[in-house]
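Excluded from the complex is one protein chain; the other protein chains are retained at their positions.
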């Protein structure tokens, strides 16, 4: 349930306010150089700090606990852990009776019988994506020369990201955004015709990222409004290069050698400072809730590196299945 | 690769112009009533015939080969097969050197080294969804009283489906569409926080359906333009009923008891009668191609029942994982 | 549940007295030559006919339904089916109330609630191994130049197989046997340190074969009586050749390049002509049962080719995981 992948397999674990979070990676080739510093760039991109992000700061220093020897992967399971250092759990005690709108509080208490660690979202917290980003750093190394680039192309319905953030700060209301991800230098032939189409596996992974509510490949939802004569990409050469890329680099579920392109929709952060209504299970009434805690106004700001990592993890697995990555690198 | 599910597991097989297609279902509870006639309604909805659908007619009579005894499932693997009876394979021989734009011809030849059965798309054909629909009939029985309803809400960018089809017929060009799917009476608690979120598993399955290029849950891409105070659904009662349903029935990856709502984007059928350009691998030149064969002008017309089946299959598996369906019914 | 393998994946289905049995193979490389005649030798070895085998004769003609095109595998799922032609189901009706000792009748009725197809053991029948043998024929091609050889080395506690069979025929009582299997030319490095050790995966598969009750690798149970100085195999060369082979070709769960050697214990056939006692669920009393039907006196006689097939299937999967077999052959 918390594991993804068929050969390159990652398992995430941890809680927002417990001792920490992390990732366990199995199926990793032996001989891949890996040191502490490799993680800094991507973890830094995920880290809070910019305007619109949470005041909770975590250093996120990765501990390479197992699976590395002499700065090289051994082929055994790789364990990376991150400590939680900056938690204010008392903010959450009062929320037990009043599930926060938009959050997993209500479903978690039903699914796990009230035994879940509710502090800061517990195991549902986006803090778990720290492990994803760490695994992504490794996956990016494996899939070289494939290059992945994700960016926020719209926030709060606006292409001017900075203005949107400023407005959100002013209104003390959260906003969502759209992230576009592109990957180039992909080999032809990744993916399978049906259940393990590249779209299937990527979408599976992307909806693992908290707050993602939509995904589209190539022309996506716009394709539904096009004619076949417009949408079909003319093939120009024996290596499959196409004139346009409405397909987003995938035909019949299989990579076609053109750039992989997809976009994901991120909803506005559920936690807002404004007062909200919700059901109080103790009193049996609908009451007013003011969510405390420290939160992102626009979680989409920190998400591009998570989307890149998630993409890299999927591609690493697909490439290993197609024997495009060796077991000993 | 051609198998989906963790407990309720389906495997599809077959080719468009081979001897037939089918589905093998494992993990099916014992004691479920099942007869030939159960399949007629849904297979009929998938069958061609209406304006805008392919002139290739297949009777699609399901053969219940294994796993049923005295009109009840036995708990052993259930095998359902469909014969291909109406094939015109010679239409495809000339296509070998000229991969059809939008189709899997090019990627299939690269992935399978030219050994693939190329006739009518071979194993990539949407004809394989016959098996999905059959499995869906069974899944729908299992998940009762959950009810699923999918419908085409837009074709060719137009909410008036009939007018859009008439125009496509007139222009001899294909069109796409948008399908909305809703499921009610779902138990609370299906799905997992990350990799097996309900959105992840449903999206995985939906992108298995040929021509699907996008999916969104609840407000979906529109959510990216909303504020948190607008998007958050106010919880009204102890059973989790919400005032609005922007979340589409899912919080934190878990069903919340409200209606499940998602939409998928279907691209226009790749096969069109109009002349197109493509690369001829024999001559090494870009040449003009006229696609023969018999095709749907709007494959989205026949897709709602496939989407329903795919949804039912996913929900059956999730409900078995949560022990909401017994092993002996 | 009825599927085995991670990349080279086989699913078996069918019943002893239903319409037939078969196997669905996924993950098969494209381009492998495959024709009807390829199966004859191994299916012939499994077929009944010799003294001590069942009088029920089945032609076992394999139908290659899907996944083959122009006598070559396509890379799509391969479906092979066998019809049942020689069934005498009425023999089994009277058994419903009196579970046969040694058989699965009792557990099947409990597990599947009485909905199981009980005729001839239904889905529990050794007839299902026809599909295994067919899959083994393909796996043997894939793993070339690995060679597998299994033989019956003991029957009824006696190394003189013929005498043991004659005695069993005379006594009209069934006997068991021991099969030894050897595989040579194996690459070094198959398997994993713990859960997917070569012993783990082979044992998993071998206990899928009906009537198998024990397995040992190399010196096996005798090793438990040896000293380390006796059991350790001295390494003689850089390619890992050892002086002795007490380890049976496996160290730490990984193939070491020496011959793979294991033995399996097969219990005597449960069906015997002699009268037996069993509980009658209708009368609530222990009563005398005379098992009708047609059976093997020594099922171990027909098992070596099943053991070879099972071994080949396991090795094909392990070799694909280690990228020792290409996706397009």
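Residue numbering begins at 1 within each chain, and the chains themselves are lettered A, B and C in the order written.
Keep this in mind: a residue touches a chain if its C-beta (ideal position, glycine included) is under 8 Å from a C-beta of that chain, and two chains touch if they have at least 3 such contacts.
For clarity, every value in this text was computed on a predicted model and none was experimentally measured.
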Sole residue of C:183, C:266 or C:325 that reaches the chain not shown, by the stated touch rule: C:266
Which of A:116, A:216, A:233 or A:317 contacts the chain that the document leaves out: A:116
Sole residue of C:72, C:108 or C:325 that reaches the chain not shown, by the stated touch rule: C:108
Of C:130, C:251 or C:311, the residue in touch with the unshown chain: C:251
Chain B residues that touch the omitted chain in the full complex: 6-7, 76, 193, 321-323, 326-327
Interface with the undisplayed chain - residues on chain C: 1-4, 12, 99, 101-104, 106-108, 110-111, 121, 123-124, 128, 154, 156-157, 168, 171, 173-178, 188-189, 192-197, 199-201, 203-208, 210, 212-221, 223-238, 240, 242, 246-248, 251-256, 265-272, 274, 276-279, 281, 284, 286, 300
Residues from chain A at the interface with the omitted partner, ascending: 1-3, 9, 11-15, 18-22, 24, 26-27, 30-31, 65-67, 69, 72-77, 79, 81, 111-113, 115-117, 122-123, 328
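The rule is simple: only the chains that are shown with their structure count from here on.
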Identity of the chain that, by mean CA position, is farthest from chain C: A
Interface residue identity across copies chain B, chain C - same or different by half: same
Centre-to-centre distance between chain B and chain A (centres being mean Cα positions), rounded to whole Å: 26
Mean-CA-position distance for chain C and chain A (Å): 44
Whole-Å separation of chain centres (CA-atom averages), chain B against chain C: 37
Residues of chain B engaged with two or more neighbouring chains: 1-3, 12, 111, 123
